[in-house]
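After the structure tokens below, expect a handful of questions from me.
As you look at this complex, bear in mind that one protein chain is not there, while each of the others sits in place.
And now, chain A:
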Amino acid sequence: MPEAYIYDHVRTPRGRGKADGALHEVTALALATVPLQALKERNNLGEDVVDDVVLGVVDPVGEAGSDIARFAALKAGLGETVPGVQISRFCASGLDAVNFAAAQIMAGQHELVIGGGAESMSRVGIGASGGAWPMDPSMAVPAYFMPQGVSADLIATKYGFSRDDVDSYAVQSQQRAAKAWDEGRFSKSVVPVKDVNGLTILAKDEHMRPTTTMQSLAQLQPSFTVVGQMGGFDAVAIQSHPEIERVNYVHHAGNSSGIVDGAGAVLLGSKEAGAKHGLKPRAKIRAFANIGSEPAMMLTGPVDVTEKLFERSGMKKSDIDLFELNEAFASVVLRYIQAFEIDNAKINVNGGAIALGHPLGATGAMILGTVLDELERTNKSTALVTLCIGGGMGTATIIERV
């Protein structure tokens, strides 16, 4: 079986996902184009050399609809023979796009493929694509549908994470992200978003709040109490896990992932393709896996998929130098650390979505790149990247430097 190598990755800065965010003026198509164009330029890719572009978009409607991947590829000048496909596995879409790209290469059917993702949350809006899961009683009721924040609070309640626990984790995320920026740890991969004149619109992540402290977080009210109590989701949480007397609401905007705009992409290829185009491999895809997990708790999929991935790959915790788990909510990470007894110094070492934001469909590709940069910076070898997913799923990928 051919190996899939990672040759490069880039991402845009993450813009605040609101009308006053810097990237709000940038169309979803323009945003998705940025990392593709950057990959082409940085790697001197000729036209028509890429076999496919797989992009994760969670709300592929409106301007982000109708297979944005094909049009971003065209707009980026990859050549008219370069097709594109848009996928969604909710929050893991970007990582799944990388895995799908890798799978095409491993299957020997394609040579050079880009996997990535783009999400313009400020322009399209979270949930804009609708869907049966929360709405259709025949699904919502048996699947114990609840908003993700309530699931995150359910995890905190069930596994015993207090408000202090989740807030401390959030402060750490902010501090680590700030330090990473200060030391230029992201500079290798972040490409600015520019206007039609080449003027920079945004060059740096803008969601961060490096001055965050326990005291400042303590001012924030829990975000999901009202929807839990008035919307009936409290009862859904309790009926799904009846050992719980009441849900302990601990999550708020300061310890949950930020809503942001952003895009990222990873260039993958076979060994031969790399040689042919003069590319130097940075890492290879060791293994990846997907899993469905309990839909009510919803966000514990990373634990299940990691177990599956270890079993399938024959690897174990001690083989992993760095873990990168999307910080959808603080309790998701705390539960993962608890389940595998992971050293805090080995996980999300440059912060995560709590500080930097979570552009849904793009995040998976972005954090894979972030941890690869960190492996190189610290001269380590192997990393595991994973994300929790709506509906109760997990995706995980192990990369190894070459």
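In the analysis below, a contact is a pair of C-beta atoms (placed from the backbone, for glycine too) under 8 Å apart; a residue touches a chain by one contact, two chains touch by 3 or more; residues count from 1.
Please note the rule applied: contacts and distances are computed from a predicted model.
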* **The complex's invisible chain, by UniProt name, from "Raffinose/stachyose/melibiose transport system permease protein", "ABC transporter substrate-binding protein", "3-hydroxyacyl-CoA dehydrogenase" or "NADH-quinone oxidoreductase subunit J"** => "3-hydroxyacyl-CoA dehydrogenase"
* Asked: Which of these touches the unseen chain: A:244, A:315 or A:339?
  -> A:244
* Asked: In the full complex, which of A:136, A:164 or A:272 touches the chain missing from this view?
  -> A:136
* Touching the missing chain, which residues of chain A? -> 127, 130, 134-138, 140-142, 144-147, 227, 230-236, 238-239, 241-246
